[in-house]
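Sharing a structure with you now.
The block that comes next holds chain A.
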Amino acid sequence: MRMFSTFRAALLLSIAAALPAAAQTTITFASFGGAYQAAQRKALLDPIEKALNITIKEDTLTGIADVRAQVGAKAVKWDVADLGGVSCARGAAEGLFEPLDYSVIKTDGIDKAMASKDWIGVIYYSTVIAYNTQKYGNNGPQSWADFWDTKKFPGTRSLGRGAAETFEIALMADGVDPQKLYPLDVDRALKSLEKIKKNVVAWWASGAQSAQLLKDGEADMVAIWNGRAGAVIKDGAKATINYNQGIFNIDCLVIPKGAKNAALAQKVIAMMVSPELQANIPALIDYGPINSKAFDTGKIPEAAKASINSSPVNAAKQTNMNFDYWRENLNKLTERMDAFLQQ
Partner candidate 1 sequence: MTAGRALPITVRGLVRRYGKVAALDGVDLDVAQGEFLTLLGPSGSGKTTLLMIMAGFTRPDAGSVKFGNVEMVRTPPHKRNLGVVFQSYALFPHMDVAANVAFPLTLRGVGGAERERRVKQALEQVQLGALGGRRVDQLSGGQRQRVALARAIVFEPGILLMDEPLSALDKKLREQMQIELRHLHRSLGTTVIYVTHDQREALTLSDRIAVIDQGQIQQIDTPQRLYEEPASHFVADFIGDSTFVPVTVAGGVARWRDVPLRLPTAPRDGAYLLVLRPEKLVLGGAPDLNGIDAEVAEIVYQGDSVRVDVRLAGGDIVTLRELARAGRIAALPPPGSIVRLGFDPADTLLVPAP
Partner candidate 2 sequence: MTAEAVADRLNAAGIRADARREKSALAALTAPSFVILGLMLFIPVGWLFWLSFIEDGAFSLENYTRMVVEPAYRSIFLTTLELSVLVTVLSVLLGYPVAYMIAMLPPRAASITLTLVLVPFWTAILVRTYAWLVLLQRRGVVNSVLMSWGIIDEPLQLVHNFTGTAIGMLHIMIPFLVLPLYANMRAIDRDYVRAAASLGASPVTAFFKVYLPLSIPGLAAGTVMVFIICLGFYITPQFLGGGRVTTISMKIQQNVATYFNWGAASSLGVVLFLSTILIFWGFSRLFPLRRITEVGGS
């Protein structure tokens, strides 16, 4: 371990040395607040401040609309912003971001789909099957097709009420190859959802709600974010996660157009996605490193890897969400989903 620490320090120093000798500079990072941002502070920001000898101020945001407002008003307060995957795709299409400098940001170990011209992933979260082990023991549903199979697995279900993820799930349940989901066959997805509708005890609207449904046994199986499921399992809930056919989603980093410290922001982002700092994440919060090389740093114990959603063994079972597709179609499909739910 000690050797790795030395290695890490050397790496950080080398990045720091690449900087022009600047006085103590300040940049501003905006994210979603709460436990997530607190983990980002500890895992990423603190080491970066030390290595680059800068101060990183923090702010919170609610979504892309905040960034658009700042860029539109030419009053950009943030140098780095953390957004959801679809928001990043959307903002890029609107030209709200500075392009990322991939001569500074190293993408070794990062899935190409997760590093775009204007944005780059920072963490993975997955939508997975979680099921009640009191009900099914350890032989619960292994796929979305099982999730749909109410004969083999009688019991109540819960799915998200949003179109994104739920449509992909419905298609996989209907036998569509996870690698060939896009463009989504919406009619087929809705037809598939129709089959499971009467077994869905609740269409959850928030992560907290999905967790409650799983924890209280209200739903025997839930399509749920791995972080939420992990938290209730740690809390003692009789449930387990199956990563088969999970859907990868990300939070991503952008530099709002007109950011005052754009050059420095490129370096900060470079460090945030570096294997060394990425490896700090799993110990602090139930999200997976975006950089698979984080698993090679030695900082992540072997035993922990099985429960990290983006560890190589779990990543192989999952498929990526297509952010550009959802950027294009989220609103239309949401209305379709709403109409379906209202029937």
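Selection rule: all candidates are chains of the complex that A comes from, given by their letters.
Here are some notes:
Here is the rule we go by: a contact is a pair of C-beta atoms (placed from the backbone, for glycine too) under 8 Å apart; a residue touches a chain by one contact, two chains touch by 3 or more; residues count from 1.
Every value quoted in this text rests on a predicted model; they were computed, and no experiment measured them.
All listed chains 1 or 2 share the complex with chain A, though the touching one is 2.
The touching residues of chain A, when paired with candidate 2 in their complex, are 62-65, 68, 87, 90, 156, 161, 200-206, 209, 212, 216-218, 330-331, 334-335, 338-339, 341-342.
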